[in-house]
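Here the complex is missing one protein chain, while the rest keep their positions.
Let's turn to chain A:
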Amino acid sequence: MNSLTTLAATNQASDHRTLIISLFAAFVIATLFITVWAGRQTKDAADFYAGGRQFSAFQNGLAVSGDYMSAASFLGIAGAIALFGYDGFLYSIGFLVAWLVALLLVAEPLRNSGRYTMGDVLAYRMRQRPVRTAAGTSTIVVSIFYLLAQMAGAGVLVSLLLGITSDAGKILIVALVGVLMIVYVSIGGMKGTTWVQMVKAVLLISGTVLITFLVLLKFNFNISDLLGKAAENSGKGAAFLEPGLQYGATGTSKLDFISLGIALVLGTAGLPHILIRFYTVPTAKAARKSVNWAIGIIGAFYLMTLALGFGAAALISQEEIIASNPSGNTAAPLLAQHLGGTDSAWGAILLATISAVAFATILAVVAGLTLASSSSFAHDIYANVIKKGQATEKQEVRAARLATIGIGAVSILLGALARDLNVAGLVALAFAVAASANLPTILYSLFWKRFTTQGALWSIYGGLIVAVGLVLFSPVVSGDPKAMFPDVDFAWFPLKNPGIISIPFGFFMGWLGTVLSKEEPDAAKYAELEVRSLTGTGAH
């Protein structure tokens, strides 16, 4: 049954649809203005890739939060908590704790030693062309997986909320999102994208604060009562408030949970669209402060998802949540409608507001991902590999703008094909690939003197191939009723998340490639990198 048939049953159906479309249109128009304004100020490569490096720590912290809090966290976690109770909360914890890796080990050295992309740091003391090719490849693969999840999510959400169920309609929505993201990124560059992220973060936090407040008000700010009612209403009793409902069934599912946990905590510091945000501030100190702002904002947001998820479980029946979307993805908008009163205008207004916030979230994240991959294509692959460092800034920025269109077209195509796939699996995969292919090379490059070009290549390609390969043969792709191809079964790898194997493998290959390599590491370059990464001497 279609989700919003429940909602459509109320006589506000057409009202809320009009309202959702108007709010959404208002967001699109406002952000297009920002984009055009930012585009006029984007003159050189540092403007396009790094927003001129003039954002303040708070502005960037807000933008980082905007880039990070995707539809998967807003809709996905609220939905997972609404259906599986405590197990949904574990996502929030992994997603938050992960920021400490970025704060303690990655953000500042990256800001000091790179210019525009993750590849800048990986290739700093290595042979440029092979390492940049590898870094560009893994940046684009990680971003495309993440993009795919957001595009598929956009298709599902919009079709549900607007009652569009035909394939043509869903493809049209995916294409619309794709065209918007091409416009945002190719015109506005990093400056426009950063402002869009900030607007979106403020909207998302405001919406979440409002719903959290309304939920707590219903329970007189007594959290114990809220949890009790959620447990009772879920029909699962005390088990709803304990770990295990989703992952506790078998030994394999418990192992899968550990694998997911590792991928979440180690993935963030390897996500290219997050890493390039650290170049938008003037100094490493500002990069550190922006991570601290992000930790505060994202942490507060995830705490509020508890109220959203348990609130939905307490106030709406499980049948209704599942009928709306089998993975609970529409629990947050449903909750908003219930809080306003299902038959009142307030219900329609709240539903429309929260839905518009969810669209804004998807659009902004998609723009950030597109920017990361087109930057890496233009700066790592076009300028440094194809043109061997001889491209002018103008040529490089033009290549980045063209790459945006290419990547946009590819994700529209894949998003249209993936419109019915499992969104959560794709996001967790992006984290696992980032943690397997990118994080080991980043850490070795920054902290291990002996690390060589061969180590970097083995680590990036090894982590990438094993992570993607294991997913291909996992129950996410085949052999499971919820898989991408439910009718065939080539799933010999039992876990849905490859992290527990592929992340150690990425680290191992980096070590092995290094100790087996015949070339001597460039000691002078490492001395330079170390001094520069810790002090900022010579940083752009």
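To be clear about the criterion, contacts are C-beta pairs under 8 Å (C-beta built on N, C-alpha and C of every residue); 3 or more make two chains touch, one makes a residue touch a chain; residues count from 1.
One rule holds in what follows: contacts and distances are computed from a predicted model.
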Absent chain [UniProt protein name; select from "Integral membrane protein", "Deoxyribose-phosphate aldolase", "Metallophosphoesterase" or "ABC transporter permease"]: "Integral membrane protein"
Out of A:24, A:99 or A:278, which is the one that touches the chain we can't see? A:99
Chain not shown: contacting residue from A:20, A:46, A:123 or A:364: A:46
From the list A:164, A:214 or A:241, pick the residue that touches the absent chain. A:241
Full-complex touch with the removed chain, picking from A:132, A:170 or A:289, is A:289
List every residue of chain A that touches the chain not included in the displayed model. 41, 46, 51-56, 59, 86, 89-90, 93-94, 96-97, 99-101, 103-105, 108, 191, 223-225, 227-228, 231, 238-239, 241-244, 247-248, 254, 257-258, 261-262, 265, 282-283, 285, 288-289, 291-292, 295-296, 299, 302-303, 524, 527-528, 530-532, 534-538, 540
